[in-house]
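Removed: one protein chain of the complex. Kept in place: all other protein chains.
Coming up: chain A.
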């Protein structure tokens, strides 16, 4: 014990000396003085001590000297986390390093268009991009994106933060290609979870009525049957609370690109369309695409995929049935943004598909879904799964917006941009940024005492991120070789089904055929890594009889199952 105490004292002494020497240095160095200002006044709380933060900042001051006076451009989507980076962190970075960053905010689709344009034109439009890790399958095949793991060992070694601590990032596997290389550095992360009114679910009268009618406890649904029963209970049985019409389900279905995300962000995997295996299911993933030795070989059942199989049809069927049967009438005309406002109105009992990016919006004081003490009346919990789902499969969607450097950016600008990227995810900054945007990326932040104190005010977000759920909820995988091109198909084909132009089966057949055609087109690039190579067409029965996905039709219905909130969040412990 005394040895440990001595070691601690020695470490403390060293840190104090380092802190004092930095402090003296700071008197003369304007950049260190700036760093001290920002560390003291903005970058609190942090998982680092103030002395450790200053050491990290000192490294930035030294490493950025060759780039002093340089102006770089980066672009990201427009969410609170990036707003904080663009208006606060870019300014701090400039004052600390002398590198001027223009951090532009725009739509995610525009970010991708710009990244594509830089590759196409070979013009240095931006020096770094923050884009969704859904594009990992595109990036690793493109030969245009700089593998960061190579960069950090070679040209980027001198500008790689010694305290970056890559193992601390919870989303690193989402941004790693099948070749084992890291292509993107996570900057913000969010999940899609089940959302419900914890206060309503705990009302004794509702609990008794539900049990009487359905034979099991009202609680967090573990499967789609329970979700459907609860939706029916609130929409049809309870109907009104405090004189207001309430609903057991909320969703959106406007013909709009956001309808595509509603489906492509893992809806099929929640139904159980894909195979077992994380992060995306192997050999068939959550888009229903079969892969063999990293090559996509088809999406249609006829080629071994599952996009038009019975499980996919079940997934889309349920989406449409619940929308018409239990959701507010307007929901069919709403898009993602418009629907996002609804749970906050206090009229919705549960929502199976809810992005945690809305946590900040739904914890605003004064909302009907907030208690006077600042805690929410709602909770998030792991999402229920459909009847084709089995243990070992992906359970839901999570994504990370991540830093991406292009090979055709001049080296000096890549290095300066890499410094900025690391600055905004550094341990000095990241806990504060997490509290602002609620999009955690570091395990050290998630496990911090500060997050423990915040947890009761965030409705289960912290509990989710502290559970194994953070590994089971995953983004689009590497099977999707052209995410921007293929993502558009989702809303185009699903909207035809919703508008009643085709049956669900016919619509999914058309969709699968279109994906196969696109895969074939992409596969014509002979020089592409892991290029798609379509399987020959076989009879549906051939693949449906084979083990795994595509799965044969299950005619039996599920038996509803619920758990208490505490039990539900412990499932993924």
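Here, a contact is a pair of C-beta atoms (placed from the backbone, for glycine too) under 8 Å apart; a residue touches a chain by one contact, two chains touch by 3 or more; residues count from 1.
Note that contacts and distances are computed from a predicted model.
For the chain that does not appear here, its UniProt entry gives the protein name "Transporter substrate-binding domain-containing protein", which is one of "RagB/SusD family nutrient uptake outer membrane protein", "FtsW/RodA/SpoVE family cell cycle protein", "histidine kinase" or "Transporter substrate-binding domain-containing protein".
Interface note: of A:37, A:59 or A:94, the residue touching the hidden chain in the full complex is A:94.
Residue A:257 is the one among A:171, A:257 or A:477 that touches the chain not shown. In the full complex, chain A contacts the hidden chain through residues 73, 75, 86-88, 90-91, 94-95, 100-107, 109-110, 112-114, 116-117, 119-123, 125-126, 138, 142-144, 256-257, 482-485, 488, 492, 518, 521-522, 525-528.
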